[in-house]
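Notes follow the structure.
As you look at this complex, bear in mind that one protein chain is not there, while each of the others sits in place.
So, chain A:
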């Protein structure tokens, strides 16, 4: 294919527009506060340091971190286990209601949290679970389950059942055959689905806003709190340092699963 000059210039421009905010985050995080409030912007963080990170890495951040880690961990473990069992049922058994379940999962996946949080709030209020880790975890598990089931189902179906049959002919029980043959091959799928659940729970903002009180914030709420209008003067280098601390683990994990997620979302179209 011919490579013209114009497309490459435009390509460079695209890269610039998408990288600039990220670059600006890093740059501002390293600069001292008075430098950021100069008449002209400072383009490179010469003479900067990591003191902004120290300022925001305080007890409030650690409390949010703890809350987020626990809720995320509960969500990932429970959702992965439940979705794994359902994926086996859907792709390794024929049963009445199988197709109905898959279609339900697809529809539920599309339900916007924004269309349901009013009554989820009332429900948790009734159970005394407002502003608790358990309450938030329950909603998160339900929120990530549909896509996790859909994703894992794809992985299980990708492993030929003939392999299990071979093991069964050699004398394994059906369950044993599954765990000896298919389960190890499923590891990448489990990792990808787990990371997906992790990212969803870790980044979630809407339900956390609805369910949690200001004294009990997950990490995204903590970051948002740093910049809300009630702050007289926003410490921008501190906020950018906070944004980096929130974003780094997410970016690392995201790079792991990006391919699998795109496949899951448009698989219907690509395969057809």
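Please note the rule applied: contacts are C-beta pairs under 8 Å (C-beta built on N, C-alpha and C of every residue); 3 or more make two chains touch, one makes a residue touch a chain; residues count from 1.
Here is the rule we use: contacts and distances are computed from a predicted model.
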UniProt protein name of the chain not shown, from "Anti-sigma factor NepR domain-containing protein", "Heme exporter protein C", "Sugar ABC transporter permease" or "Iron complex transport system ATP-binding protein": "Sugar ABC transporter permease"
Contact with the hidden chain (one of A:88, A:181 or A:212): A:88
Omitted-chain contact residue, chosen from A:30, A:67, A:139 or A:186: A:139
From A:44, A:62 or A:255, residue that would touch the chain that is not displayed: A:255
Missing-partner contacts on chain A, residue numbers: 1, 3-4, 7-8, 10-12, 14-15, 17-19, 21-22, 24-25, 28, 36-38, 40-41, 81-83, 85-86, 88-95, 97-99, 101-108, 110-123, 138-139, 141-142, 145-146, 149, 157, 160-161, 164-165, 168-169, 171-174, 202-203, 205-206, 209-210, 220, 223-224, 226-229, 236, 239-240, 242-244, 246-247, 250-251, 254-255, 258, 262, 265-272
